[in-house]
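Here it is: the structure, laid out below.
In this view, the complex is presented without one of its protein chains, the others remaining in place.
The block that comes next holds chain A.
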Amino acid sequence: MQTPLTIPVPVLRLPRGPDGLSRGFAPDGRRAPLKPEVPGIQECPIAQESAESQEQRARANLRERYLRSLLAMVGRQVSFTLHEGVHVAAHFGATDLDVANFYVSQLQTPIGVQAEALLRCSDIISYTFKP
């Protein structure tokens, strides 16, 4: 049977996707409410600052340790646990600025060894290596 000749419905453009930088909800968007200026609650500002700066220091510490762990991983064999029970191993190369992707080489996959590959961090559940 001959398929009837058809033209695909034209579209003005594709739906816009996330901008990859922010979480969206643009303040100048159509539904943006006028945000009332919340009067600063100045109760114990010094105590608040101290708790905040403590947290900030702890966070900076943890971040530094994490970045150093990434440096220690360079060139090493790393085992990754991915979603759906998949395990792969590879030599770690580098990560990008947001740690969104891992650049690896000699990726051992169930369907063969990939010389160079990018692993999406959102696909990784955990990874382990011996320094």
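Quick note on the criterion: a residue touches a chain if its C-beta (ideal position, glycine included) is under 8 Å from a C-beta of that chain, and two chains touch if they have at least 3 such contacts; residues count from 1.
Please note the rule applied: contacts and distances are computed from a predicted model.
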item	value
Protein name, per the UniProt record, of whichever chain is missing from view ("Serine-threonine kinase receptor-associated protein", "Pyruvate dehydrogenase E1 component subunit alpha", "UPK3L protein" or "Aspartate aminotransferase")	"Serine-threonine kinase receptor-associated protein"
Contact with the hidden chain (one of A:P15, A:G112 or A:P131)	A:P15
Residue ranges of chain A at the interface with the undisplayed chain	3-19, 23-26, 29-33, 83, 120, 122-123
